[in-house]
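Removed: one protein chain of the complex. Kept in place: all other protein chains.
Residue numbering begins at 1 within each chain, and the chains themselves are lettered A and B in the order written.
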Amino acid sequence: MQNGLAIEFRDASFGLPGSPEMVRGLTLAIPRGEMLILLGRSGSGKTTSLKLINRLLTPTGGEVRVENRATTEWDEIKLRRGIGYVIQEAGLFPHFTIERNIALVPKIEGWDGDKIRARVTELMGLVGLSAEVAKRYPRALSGGQRQRVGVARALAADPPILLMDEPFAALDPITRAELQKEFLQLQQRLRKTVVFVTHDFREALLLADRIALMDSGKLVALHTPKEFLESNNQFVRAYREAFSNDFVADLKAQRRKEVV
Amino acid sequence: MNFWHFMVHNRRQVLDLTGEHLWLVGASIFLAVLVGIPLGILVTRVPRLNKVVLGSANIIQTIPSLALFGFLLPAPWIGERADRLAILALMLYALLPLIRNTYTGIRGVDPAVVEAGRGMGMTDRQLLFQVELPLALGVILAGIRVATVLCVGLATIAAAIGAGGLGEFIFRGLSMVNNDVILAGAVPAALLAILADWSLGWLERRLSPQ
Partner (left out) sequence: MSLRPVCCTLILLLLFPGCASSRKDRVVVGCKNFTEQLILGEIIAQQLEAKTHLEVDRRFYLAGTFIAHQAIVGGRVDIYPEYTGTSLTAVLKHQPGGDRQQVYDAVRNGYLQKFHLDLGPPFGFNDTFAIEIRGADARQLSLKTISQAAAYTPKWRAGFGYEFMERPDGYKGLVQAYGLRFAEDPRIMDLGLLTRALKDRQVDLIAGNTTDGLIPALDLFVLEDDRHYFPPYEAVPVIRKETLDLHPEIGPALKELAGCISDAEMQALNYSVDGQHRDVEVVAREFLQKKGLVR
């Protein structure tokens, strides 16, 4: 009964006792292979929503379904090993070499040593890391290189789903642009289901198949980038106006080129 | 120096007492590590135990050592053998630095690292042994170092209740009003403490990640 939905939010809510809810009644369906951007300002509930997917948080209301099963029904370890997770600070293990970092999930899944080595080599090529980096430690790498490792690590066990929480936000603009471009190309090849959290409008327009705009814990708009640029939704407009108009026009042009 | 002459002349006894001292310290640190590190880990997993566990260890620390030896003397089995009693008492004193350092060491691990590990599907056990403990090792070793130096010092007092060790030279020397004998206990004890501090400090630096 494959209904083509990788992830589904069904009226999902999350709140801590005594505080206002961080996610309220979120209903959202993400088909396989889609790159969905969760866009919004700080405190809009986007990171919380992301964490509901790999059960770092469990919904206090409604449910979240992954591969057509509620997250609460999944064994949480199995669930998480099937989902790649990339965070802003990368979170690489400082006491592991790069190759050991990348090999993390395959190793705990008990893959054969040769298979792991081959996969690490493959991934390093995929994310644009030179082979000699493999034996180094994270502290010897630049921010951009570290995030590439983060992506490689997330992809190591070839999970169908990738969750990314503002992965490029801590990088300088040039490196960020570089990584965005490369990741877009990677995604076009691999066609993973990606849920990508960002507050950066431009990044959203560049990467998304669809953009889900959140405000105060609620989903207020769900559009393709093209629709986003033209929408008259008050929240969308407010977001657009926060960025200069010329800039948006340039982006419009760029997006059109890429679609072709 | 008369005292040096005494040491050389009685080197067998000096070695004997040093050996006894090391046994007291070694056994109590070993036990404290066995009990304290798991307790420290437990407190990171069950935060509400923080007050009880750290609070108790704190209280034990404030009891003057000779008084603690005195409390334990009437206890069955423990109180029958002075060295057994001393080892238990020393272990109790070593607990606070061990529990506390294990706790702060683990809590001090970069939360991003822990979150990444958990998010990728590491079990709590895998996180503990592959990530948290290795990264906390430096701090934990600092705790062991502090505890060891503490125990080397406290073990000299244990001689007052008959547990042997270098403190016995000190007490005997006092009885004999003989400085050489006192120094034969005090100097090696001080050297032991310094040696322990230095060597464990070296180990700490070696095993600390980055």
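Basically, contacts are C-beta pairs under 8 Å (C-beta built on N, C-alpha and C of every residue); 3 or more make two chains touch, one makes a residue touch a chain.
What you see is a predicted model; the values in this text were computed from it and never measured.
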Which displayed chains the hidden chain touches across the whole complex: B
Per the touch definition above, residue among B:Leu49, B:Ile63, B:Ile78 or B:Leu137 touching the missing chain: B:Leu137
Of B:Met7, B:Val131, B:Ala163 or B:Ala189, the one touching the omitted chain in the full complex: B:Ala163
Touch with the omitted chain, as defined above, among B:His5, B:Arg81 or B:Arg205: B:Arg81
Residues of subunit B in contact with the chain not shown: 12-13, 15-16, 18-20, 22-23, 25-27, 29-30, 81-83, 134, 137, 141, 160-164, 168, 171-172, 175-176, 199, 203, 206-207
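The working rule: only the chains that are shown with their structure count from here on.
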Chain centre separation (subunit A, subunit B; CA means) in Å: 48
Interface residues, subunit B side, partner subunit A - complex: 110, 112-123, 126, 130-131, 134-135, 209-210
List of subunit A residues in touch with subunit B within their complex: 54, 56, 77-85, 87-95, 104-105, 108, 137, 139, 150, 153-154, 163
